[in-house]
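In this view, the complex is presented without one of its protein chains, the others remaining in place.
Order of writing sets the labels: A, B and C. Residues in every chain begin at 1.
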Amino acid sequence: MNVPYTLIYFYGISIISSIIIGILLKMPLKPNTNSFEGNILFPTVFVALGLTAIAEFLFGLDIILCVIIGVFSALFSKYINRIFPGVDYGN
Amino acid sequence: MDVLPLISILSCILGGIGVILHTDYINKIIMFAFLEAGLIGLITSFYYLDVSIISSILEPIGTVILLLGALKYAHLKRTKKKYSSEVPILAR
Amino acid sequence: MDIVILTIGTIMVIVGLRIFLTRSRALKLPYVCCLNFCMAALIVLYIKSPMGALTAVVYFISSTISSNAIAHTIGEMKKIEKTMK
Partner (left out) sequence: MEIEVIKLIIASIICWINFVVVDTYFGLPKKPGVSGAEVIGKKIEKIGGNINGGYFMGNIVCSPDASAGTLMAAIFYYAMGFEGGLIAALLIFIGNRLCNDPGYAGTIGTITATILIYLCSGFIEPQYFIAGMVIAIFTIQGFHHAYASKLLGSIAKKMGRI
């Protein structure tokens, strides 16, 4: 029940940098539940949270590492449609 | 005795008997998936975690290849029968 | 004996017997799904470490891919039987 407050700052830095890079990359704003494209909220924030947790478990956190994680997660969710494409079954 | 090895051995034995007793081949593949669950649990209960991760990655690849073969076999059997009823000499 | 492990083990034995005794092909798949849940839970209760949790999640996702392929094949075979009649 006692979370150290510096950890919350680091998680916040990675989320905010990922959202800023996402705005600069012109990702779509509104979430669409049926499509496979990433928008500015859905995969970006969760990929940034997961990668920050992995980095905290492996190396320990740093401000520069958090910014790098934000850039990488924004790029990953910009091109998520190419990395994991959806398959349509031929009917 | 712990619960994980006991249940894994039980699952392996039931899956093996099921692979022998069922006659339809989709049922045989489902029982094969049941046997794989017991096998991975049995590997994990001896603390070989890397072997367990590799074998659980390679398990759906083997299942998908078996299923592609089963689908091709069903399609081939249907078309062959229809073909042989119309032109009997060229079929066999 | 812990009550958590005993509960999961009892459920797994019941589900395994029901897989063996059900006759329909498509109704065996929900029981297989339940069996995968039980096996992932037993793996991480036997090995309490981050590597055990990684083993459990890799096993669960790959077995889900396997049952997805089996269900897709059942649908395709019904479609073949309908068109080739």
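What we mean here is this: a contact is a pair of C-beta atoms (placed from the backbone, for glycine too) under 8 Å apart; a residue touches a chain by one contact, two chains touch by 3 or more.
None of these values were measured; they are calculated from a predicted model.
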Chains on display which the left-out chain touches in the complete complex: A, C
Given A:Y9, A:F46 or A:Y79, the one touching the chain that is not displayed: A:F46
On subunit A, residues whose C-beta touches the chain left out of the figure: 1, 31, 33-36, 42-43, 46-47, 49-54, 56-57, 80, 84, 86-87, 89
Subunit C, residues in touch with the chain not shown (by the definition above): 3-4, 7-8, 11, 14-15, 18, 24, 26-27, 29-34, 37-38, 40-41, 44-45, 48-50, 52-53, 56-57, 60-61, 64-65, 67-72, 74-75, 78
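Here is the rule we go by: only the chains that are shown with their structure count from here on.
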Chain-level touch network, classified as line, ring, star, complete or other: other
Between subunit C and subunit A, distance of the C-alpha-averaged centres to the nearest whole Å: 31
Chain centre separation (subunit B, subunit C; CA means) in Å: 13
Contacts with 2+ other chains: residues of subunit B: none
Sequence positions of subunit C contacting 2 or more other chains: none
Sites on subunit C touched by subunit B in the complex: 5-6, 8-9, 12-13, 16-17, 19-20, 25, 28-29, 32, 35-36, 39, 42-43, 45-47, 51-52, 54-55, 58-59, 62-63, 65-67, 69-70, 73-74, 76-77, 80-81, 84
Residues of subunit B touching subunit C in the complex: 2-4, 6-7, 10-11, 14, 17-18, 24, 26-27, 29-31, 33-34, 36-37, 40-41, 44-45, 47, 49, 52-53, 56-57, 59-60, 63-64, 67, 70-71, 74-75, 78-79, 82
